[in-house]
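Missing here: one protein chain of the complex. Every other protein chain is in place.
Coming up: subunit A.
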Amino acid sequence: MSTAALYNDQGAAEAAVEAGQETTPTSSSSGAAFGLFSTDFKKNEDLKEMLESNKESLKLEAMKRIVQLISKGKNASELFPAIVKNVASKNIELKKLVYVYLVRYAEEQQDLALLSISTFQRALKDPNQFIRASALRVLSSIRVPIIVPIMMLAIKEAAADLSPYVRKTSAHAIQKLHSLDPDQKEQLIEVIEKLLKDKSTLVAGSVVMAFEEVCPDRIDLIHKNYRKLCNLLVDVEEWGQVVIINMLTRYARTQFLNPNINESLLEEGSGGEKMFYGSDEDEDEDEKEKKAEAAAIAKRKPYVMDPDHRLLLRNTKPLLQSRNAAVVMAVAQLYFHLAPKAEVGVIAKALVRLLRSHSEVQFVVLQNVATMTIKRRGMFEPYLKSFYIRSTDPTQIKVLKLEVLTNLANETNISTILREFQTYIKSMDKDFVAATIQAIGRCATNIGEVRDTCLNGLVQLLSNRDELVVAESVVVIKKLLQMQPEKHSDIIKHMAKLTDNIQVPMARASILWLIGEYCEHVPRIAPDVLRKMAKSFTNEEDIVKLQIINLAAKLYLTNSKQTKLLTQYVLNLAKYDQNYDIRDRARFVRQLIVPTEKSGALSKYAKKLFLALKPAPVLESPFKDRDHFQLGSLSHLLNAKAGGYQELPEWPEAAPDPSVRNVEVFTLLERVTTLTSVPEWTKCSSREKRKEKKVEKPFYSDSEGESGPTESADSESDSASTTDSASASVSEESESGLESESEEESETEEEEEDKKEKKNQKKEPKKPVQESESEQSSEEEDRKPEKRSKKLKSDSESDSVEDEGSESESSPSESEDFESEAVVTKKKKAAESKPPSKSVRKEEKKEKKEMSLLDLDDFEPTPSPQVTPVNTLLSNSLATDLEGLSLSDSILSPATIIPSGALKNYELLHRITGEGLSVEYCFSRQPFSPDANMVAVQLQFTNNSTSDTKNLHMEDVRLQSGMRVKEFPEIELLPAGEMTSAVMGIDFCDSTQAANFQLCSHTKKFFVSIQPPVGELMRPVFLTENEFKKEQGQLMGMNEITEKLTLDVKCRNEHAIVQRVTTAANLSRVPCGSDKECSPPVPPPDYPVHRFAGRTVTSSSLVLVTVATREEGAAQLMVNCEKMVIGTMLVKDILLALTQ
């Protein structure tokens, strides 16, 4: 032993030291390291001297060498006294290295460590935030129980520090203290509670981390901070995002209702899973009952999503684009666990993207994808090819990809998948080949159509040269044959022949079992096989021996004439076997099958026992039911509960009170801290300040910066409900309904407060007409923003005029919009010289009100001079950010983009032609998330017949070249009398060519076609008036079409024109058209010009529409579009809309 020799050289003392350290048995370089160490050890003496010298550079040199020792895992604890003296050094690097040392060894040298504490206590008061923070970091890292009170004090102080960086550090320290002394929990929770209120993005991630560590069950602490966290999320650093998202997932599970409640209950009855794995065809009665019950429930109480739930989904979605795989995964699991079924699809693309990353990332992502594919197969189907296996993939990745491919297999894609599997079987990686064969087996069991093909393929593999391949195939074939043995006696015969060649025990055992089980199908061969086996019995593996006994017993029972002696022989051999299991089995079998006087009643049933019909095996994915663990978690990956794992709670039966999340007082006290550290969104308090600091505008949350994040949810809900009251039209199910309900709920609670508020308002001295009251209040709100949130709530349910008030408070940009509108109204009023009679005026007022509400609907932030900062660039980006906000939200967008008027429904399939099934479709005008180039078409299926319709899907899509269709997910079941809807996407290639396809149910097929009106081939874009004019200037000549018209009598006011145009075409209104303040009065103010803009969906060509009104209802319509065909058709459509 070379090391032993070295030990001797070094002397016993050193050897002991060394032995203590070298705990790793495998460190093969210990010899070399040892040589090094001997010099190190000697130098340790001079290290002490160096540390005690006066020269900084020497000290630093010493510390560097000590760090080197630590990094190698060597013990340097005896230097502690010498080092701890340097803790107060002026040299920052030296100080830091001393910190490193301290943190490492303080636990071992507690008494000495205490010497350093006072230094840190002093540093905690340092004016430099950096020094304060690092002092707290080190102080809290010293794991010495005695200093717990000091730490507690330091944490409390730091939590109130002006610097967010120090507060962040204090959040980290909370966890350290908690792990050091769990008794401090209560006090620490107080600090956490305080820090949770912190508005800095820097602190948010760390404090949630501390929350998760210390008190993950105190969900009540989150309520008040929920909306803030949601809104801050994009600006939090990436690691914090992961922790916050995971926590919010759990939170949402306790606070909101299951968005898939209706579907999931239905699913239980005859969901997709059953189709896939279901072998038990008999659907029991009570399940049916349950289903009916569920359907009844669903009818009684339509699901509405809590706006806070929506807020969470909306604010996490952009993070799917993060470069950090952990963030993407966190969002993906959030969507998987929380989002409505229809929306989960968005995560697939992002997860597939992660597959390009490092192999470790791939490994984790694939595990999660595998789990997801079982529940939501459709989600990943379009990405099937991304899971194809490359020969260079590591085996563990290959196996996981195989798992995903198997889960994705269905009737339509099985042939491609099987072809792909065929190449895999030829791989050199034998483990992978074995896994492939298993996968083929699973596909065969799951998809009846290909069972025979698979079986044939596997039988061919039996002649493969590689024994492992053959063995694996045998095992899989055995399982397949068990499903329908009658048909395949020739395969059984073929396999019987293989017993001579195959040596792999498992395979031999499988063949023997198969022959024994189906010996009636192969009456001639079976005894012969037994004969051969009896000969080689003693040399077989245990597992094979057991099956030989099994075979012998079964043959004895069915064919005792031929096999009696053989069986006796085998049983005798087994009786003296070395393995007691085999001896036991032999004894047991003998007693059971060979009739003697002593044999009990059981032997009568021997045949029944041995030859009972065995249920076919179910080949299941190992990932089935793994989703009861939160996806993306360590526990999910290991499929076992890891320490500290927080169970994902089940959805509550009834939604807990949503009002707990309302924030009562919105403090706008700005902390006077360093310039940069001001939490961004508190700045909305004063405009001047915002202007000063606009350079540091937060990146994503500009819009939040405009309106206090705590309110944004409310404001949106308000706007939506106003939309309702104004136009009573938006037919979108979820949002609007939901909001009104949630409001109603909160109404009762806040009624009292509301009354008080009203009283206050009455007390206010100046009370002009109602209208100006709202205006006034809105102005007042601007001046007193502290009151905002309170008022907001109270106003929201007061009468409609006050509603306007609340509207204007909710976000400055909107309020200005409204204000300016109000000013217009005022001016118009002033313009009218003769005061009209009261009733007339009232009427007019109503009309005006409607108009202004409508403009709010349009939601284009009007760049009124008040908001426009000096820098136009920023104002632009602000506007686009706001626009982005509205566009990115698929559910809310209809409320903002579609002005009014129900979406027009078209008939796809009439009730009569569809034999009871009727289908209607409409263009929902929502962005189609899987493919932005597609137009979303919402289909509504109604089953008017008396029987259920199953498996509604699309087939045989015939399209003009270039067009593409994204099919709607198959509808598994549409019970009689029920309705359901689905969304499909069609890329019409900017043409009005129809998309023809077949709509298939489980029994029938119908030819249908969808032809889009030209107005649906575009999506609205936001342009300012100047941009509009500029673009218009470039689309002259051939691209411009002008038409004169006389407006319909009912369509002479602004409101009606806007409504009709936007109903005819999916365009957005260009603001400022009639606003005299913004543009010099080029058009005479009495005859406003309305402008609308959009882009075609596929090619993104601009579509500009101008309606210029003249006297007496005359008007001019102008359409500018690069695509002349679209332009011409659009002119016709709009003309029709305006004149009828």
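Quick note on the criterion: a contact is a pair of C-beta atoms (placed from the backbone, for glycine too) under 8 Å apart; a residue touches a chain by one contact, two chains touch by 3 or more; residues count from 1.
The definition used in the following text is that contacts and distances are computed from a predicted model.
Undergrad: Can you match the unshown chain of the complex to its UniProt protein name from these: "Translation initiation factor eIF2B subunit alpha", "AP-3 complex subunit mu-2", "DNA-directed RNA polymerases I and III subunit RPAC1" or "FSD2 protein"?
TA: Per the UniProt record, that chain is "AP-3 complex subunit mu-2".
Undergrad: Tell me which of A:85, A:143, A:494 or A:1052 is the one touching the absent chain.
TA: A:143
Undergrad: Identify the residue among A:188, A:330, A:1089 or A:1105 that touches the chain left out of the display.
TA: Considering all chains, including the one not shown, the answer is A:330.
Undergrad: In the full complex, which of A:998, A:1053 or A:1100 touches the chain missing from this view?
TA: Looking across A:998, A:1053 or A:1100, the contact with the absent chain belongs to A:1100.
Undergrad: Looking at the whole complex, which of A:122, A:218 or A:426 touches the chain that is not displayed?
TA: Spelled out, the listed residue whose C-beta touches the missing chain is A:426.
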